[in-house]
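These notes concern the structure reproduced below.
Note that this complex is displayed minus one protein chain, with the remaining chains in position.
Showing subunit A:
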Amino acid sequence: MRVAGIDLPGRLWIGTGGLTSTSLVGEIVEAARPGLVTVSVRRTSDTERGGLLDMLRALGVRILPNTAGCLSAREAVLTAQLAREALETDWVKLEVIGDETSLMPDAVELLDAAETLVRQGFTVLPYTSADPVLARRLVDVGCAAVMPLGSPIGTGRGLDDPRAIEAVRAAVAVPVVLDAGIGTASDAALAMELGCDAVLAATAITRADRPAQMAAALRAAVGAGEMARRAGRIPRLTTARASSPMAGRVGT
């Protein structure tokens, strides 16, 4: 798949949030073969400094910094600018949340931050509510993709409203990446069947009992969902329709 003119090697994107140990990154990346890997940008501490970044660079994956936890456009813009300096990428997964309880995007601040960052030359991938109108507004200001949430961050509920995801897909021509709420493989397959171009999973993998195994399962599910969508599913009917011929039945 292509985002902003760049070919990405996979439709499963993974987040490193929730890792119990940085040492798991290697096997997760190997199992997921991800299109990219997200990280957050936080104050340095003497203990953690550089470890994760060095590991990801050694693995050769594209790194997508996020602005997780930012509550205003101002904070998100500064975080993106710092990420660009620290990680030498102008790509950013833009998150501006409205509060720390729901973790739901703040649409007004998000759009404001997106517009500012696009103007500053960033490739902006906004984490957004599954709202086709907002998605279109984000694309109008120059976002390179949209990342609608399936269900709130960390809930693992999958897609609360599949029709909303379909509506976002129909509303924009840029890549749609299902973000947040993935709990297991079937969630990822459904997102792809609905027309998403990629799926981002973090804690579905990192907090699974066997993270690398879940990464492999999600990779397979993303592939299966994508293949099924291209195959063209049969319509849902309200009444039964026999598949075996009625003619030639025994005893008629």
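Convention: contacts are C-beta pairs under 8 Å (C-beta built on N, C-alpha and C of every residue); 3 or more make two chains touch, one makes a residue touch a chain; residues count from 1.
In this text, contacts and distances are computed from a predicted model.
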| item | value |
| --- | --- |
| Options "Thiamine biosynthesis protein ThiS", "Glutamyl-tRNA(Gln) amidotransferase subunit A", "assimilatory sulfite reductase (ferredoxin)" or "ABC transporter ATP-binding protein": UniProt name of the undisplayed chain | "Thiamine biosynthesis protein ThiS" |
| Touching residue (missing chain; options A:Thr22, A:Ser72 or A:Thr155) | A:Thr22 |
| Which residue of A:Leu8, A:Ala31, A:Val61 or A:Ala83 touches the chain not shown here | A:Ala83 |
| Touch with the omitted chain, as defined above, among A:Val41, A:Ala73, A:Val96 or A:Leu111 | A:Val41 |
| Sites on subunit A contacted by the missing partner chain, in the whole complex | 15-19, 22, 38-44, 48-50, 52-54, 56, 63, 65-66, 68, 78, 81-87, 153, 180, 200, 202-203, 206 |
